[in-house]
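A single structure is presented below for examination.
Incomplete set of chains, arranged as in the complex.
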Amino acid sequence: MKVRILVSFKDSVLDPQGQTVMNALHTLGYGFVKNARQGKVFELEVEGLSREQAEAAIPELADKVLVNPIIEKFSWQVLET
Amino acid sequence: MIDPKILADHNLTLEEYETIVRLIGREPNWTELGIFSVMWSEHCCYKSSKVHLRKLPTEGRQVIQGPGENAGIIDIGDGLAVVFKIESHNHPSFIEPFQGAATGVGGILRDIFTMGARPVALLDSLRFGPLGAGRNKAIMEGVVSGISSYGNSIGVPTVGGEVTFDPSYSLNPLVNVFCLGLARQDKIFYARAGQPGNQVLYVGSKTGRDGIHGATMASAEFGKETEHKRPNVQVGDPFKEKLLLEACLEVMDKNLIVGIQDMGAAGLTCSTTEVPAKSGLGLSFNLDLVPQREAGMTPYEIMLSESQERMLIVAEKGKVEEVRQVFAKWDLEAVVIGEITSGGRLVGTFGGRTEIDVPVEAVINRCPVYNRKFEPPARTAPRLDWESLPQPADLKAAFLRLLASPTIADKEWVFRQYDHMVQTNTILLPGADAAVLRIKGTAKAVAMTLDGNAAFAALDPRAGGRLAVAEACRNLACVGAAPIGVTNCLNFGNPEKPEVMWQFKEVIEGMAEACRAFGIPVTGGNVSFYNDTEGASILPTPVLGVVGLLEDAAKMVTPGFKAEGEVVVLLGRNGPELGGSEYLRAVHSREEGPCPGLDLSEEVKLQELCREASGRGLLRSAHDVSEGGLAVCLAECAFLGNRQIGCDLDFGEEMRTDALLFGESQSRIVITVRPDDLDKLLGLARKKHVPAVILGETGGTDLVFHHQDREAVRVPVAEAYRAWKEALPEAFLIK
Amino acid sequence: MKFGVVVFPGSNCDYDAYHVLHSVLKQDTVFLWHKDHNLQGADCVILPGGFSYGDYLRSGAIARFSPLMCEVAEFAERGGLVLGICNGFQILMEMGLLPGAMLRNKRLKFLCQFVHLRLEKEGTAFTRLGRRGQVLRLPIAHYEGNYYAPPETLEELEKGGQVVFRYSDREGRLSEEANVNGALNSIAGIINRRGNVLGLMPHPERASEAVFGSQDGRLIFESLIKSWP
């Protein structure tokens, strides 16, 4: 099964990268972009887990390894089974 | 199977192909054709440059290893040696600035540690198009952050380099990276096979479809379509390389291996042929055993892949297990893929079939060598006609403009992104004439600089070659170091153009003459041809990397003024030479010659004097006069001390004031001495027959230049500093 | 006193710390391999700078799972002295031994330069030889040194006097400009409540010998040595 985990800064944490991206877009004439935020995406190939097991395992490993809860939040979804 | 199209794709001529057929006694198969095409590419076999490179002096008492290995090696005493080399990564850095530059750093690092040396310093010489264009800015940002990310992560300080700008680099930036390593003389390793039966191990990253034909790409001219063709560029993995570095140095330190070769350009092909060829032996291996990142790779792809962070190691059967253990400690695999054989053939099997069977000698040593046609360009560079050049009414404005020109302006924006202190050896940080590293456990220090003035080389290639060597050595003399070895990176256009070939030949002959004058051996280098885009070539750009030694690190001299009330002395002679100067370009937008003259014997005397004076502790500061002339040199002296210190100086020469202040006459060094030491210094200068002129004193908060008792320029140091300091950051400010 | 310098595969300031402690300050010093489970009786553990595991994910994110880190955590629990420098500081936060996290520098560029630091807390095992308000000059070299902590945590830190160093100018004044990486409250170094675990972004080991123009880094190492009975 393939899962996707999206990690982004909490809204309370300001995101200078997103700012820079937006500035870059503006200087290139894409003024219609009013806000930009940048995050990370992980795509994992997972084998031998039932849907239920995944429901437990994925948030666990995300929390433990992929995300720093002090500054980041995450969401995840199953892409293919 | 062979048609012109296939040969063209492989950058092989019909003649070359027929030679291949003759050498192996049959038509090569697809994989074998690939092998020959990369190994016979300009990048790998120097077919157009060899005949001229031979003219460079390579002999020297301290030379342990000259050209021909991964890097040159020079004896620095105490059982130690410095191992250094420079490499270009121009084309990849244009296509993907960040990764292109990063993998350039990775490549040169491997060249150094394959020889048993721990890399201790990186320098980078960068050339970009004018920063007015967003495209050039993006390239520069990408290149600088690519270098910083790789070097910082692996923990090798980037301690110096140069950055200059010219329109000819707009679609063809130059990224030349230099690395120096420190080795114990009894722990130096080469690409050797030992004897038949020795095991061949593959270590490092898995092989993927990266950068296939990178080597041939680096040997082909860019056309419009390149933007779309976009050859595959590799992604660097500095962490992997750090593991590889530590593991390799550990197996070497434990004497577990016979030979080792990195897989750079031409990857597995280069290493599996060079290693046996250097020992007159053969190598037979199983391509299926090569660790692969992707499924379904063909033998052709496996052999030509330029995946980074890989090495080939030869070890005796009995040692293989221990080698494996060391690599396992560093979380790396070491896989036996074959063994050394007698008989001089490279034999590779794939899926049980023999896929490769060629004589290594043919691949390595039978590459055709060309003495390409050369002739001077029809039109020679225009000569400056003084009448048509107005003296600026406001010399101060011209001065500030010059200080803010990107080529002269402060480069901290660049080197602040590099960790230049890690390993705690850097005793002279970026910003001075040369970088200086102490050598722990000795009193010595090693000094390094990269220099090359393409504007001069464009006006007069031969002079440009001589001037580059002279300036580099002068930069070393300023810090008190004696040059001990040279490496160089020659960046040129398409060698099939006779005028490019002429520039190349002239530059080399100029360099050779200068190296002889200084008595320094060239221990290696790199040639980057085909720096053409849409038919236009870059300026001929020789970049010299010169390494020097200070027997006593405590005697090091730095460029900044040290205190008020010290005497400012000019060693050397001012001449009215504005040709090829930054002043002409930045203030008058003119590219005219002739480039400054150079008397090598005077230059040598000047540098000897500077070293002797610093050796006797007479010098408080020393800085050479280069781009921007005297005025800029003196401003930098005022900026670079622990605090800013002005000076009030008087110049007597009969000549135009702008020529005096901004001319780039060679063989000049500005020094300061304590009043009490002045007579000793002047005496020494007389003894050495070097002109020494007292210009005035340090002190105050202004830079004041009088010319023939008229005040020509007065500017607060702080104001000049701002112009110089803020130019680059300004250019990159996102508004 | 015995120092242990932890070596992760991607550490690159491990030798620098070792050099200062062993060769300059003549202390009994050993390297501690991250895969071992043994602190070799070290009285002070140093987590050096570098890129412990490449740090592609987050600085220090993976290092905290190294086998040796269990011992280091227990050691800290028992009140053992732990100094985290740069990447070591990031690891200590990932381990939860110190509060907060590091964001990218405000201008999104790696910064290698000397900075001035105002000493905020004297009398700790790491600052015994210093005075409050004293200004030190040390180099920084990092991309992620922009200290962040949620408001309540930050308040605790300040109330509890756990901020040990702040970026300042040479006179010890705080300013936007002096705060080169954008850290909250100009924080450059913090200590845990118990006072035995210090994390700081600047590199004292790069300023502990005369040849480097500043020896202010010695203050930290020599304080440690002094504080040892």
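The chains carry the letters A, B and C, assigned in the order they are written, with residues numbered from 1 in each.
The rule is short, and it goes like this: contacts are C-beta pairs under 8 Å (C-beta built on N, C-alpha and C of every residue); 3 or more make two chains touch, one makes a residue touch a chain.
These figures come from a predicted structure and were not determined experimentally.
K.L.:
Need the per-label copy counts for the whole complex here, not just what's displayed.
P.N.:
Whole-complex stoichiometry in this structure file: A x2, B x1, C x1.
Here is the rule we go by: only the chains that are shown with their structure count from here on.
K.L.:
Please state whether A-C or B-C has more C-beta contact pairs across its interface.
P.N.:
Looking at A-C and B-C side by side, B-C shows more C-beta contacts.
K.L.:
Measure off the straight-line distance from the CA centroid of chain A to the CA centroid of chain B, and report it in whole Å.
P.N.:
Spacing between the chain centres: roughly 41 Å.
K.L.:
For chain A and chain C, let me know how many angstrom lie between their CA-based centres, rounded off.
P.N.:
30
K.L.:
Return the distance between the CA-based centres of chain B and chain C, expressed in whole Å.
P.N.:
35
K.L.:
Using the touch rule from the top of the page, what residues of chain C touch 2 or more other chains?
P.N.:
none
K.L.:
Can you tell me which residues of chain A touch two or more of the remaining chains?
P.N.:
As it turns out, chain A has residues touching two or more other chains at 20.
K.L.:
Inside the complex, what are the residues of chain C that reach chain A?
P.N.:
Counting only chain C, the residues touching chain A are 57-58, 61-62, 94, 100-101, 103-104, 106-108, 148-150, 182.
K.L.:
Per the contact definition, I'd like the list of chain A residues that touch chain C in the complex.
P.N.:
Within the complex, chain A contacts chain C at residues 12-13, 16-17, 20, 65-66, 68, 70-71.
K.L.:
With touch defined as at the start, can you tell me which chain B residues reach chain C in the complex?
P.N.:
Listed in rising order, the residues of chain B that touch chain C are 145, 148-149, 152-155, 237-240, 242-243, 246, 329-331, 415-424, 427, 438, 440, 553.
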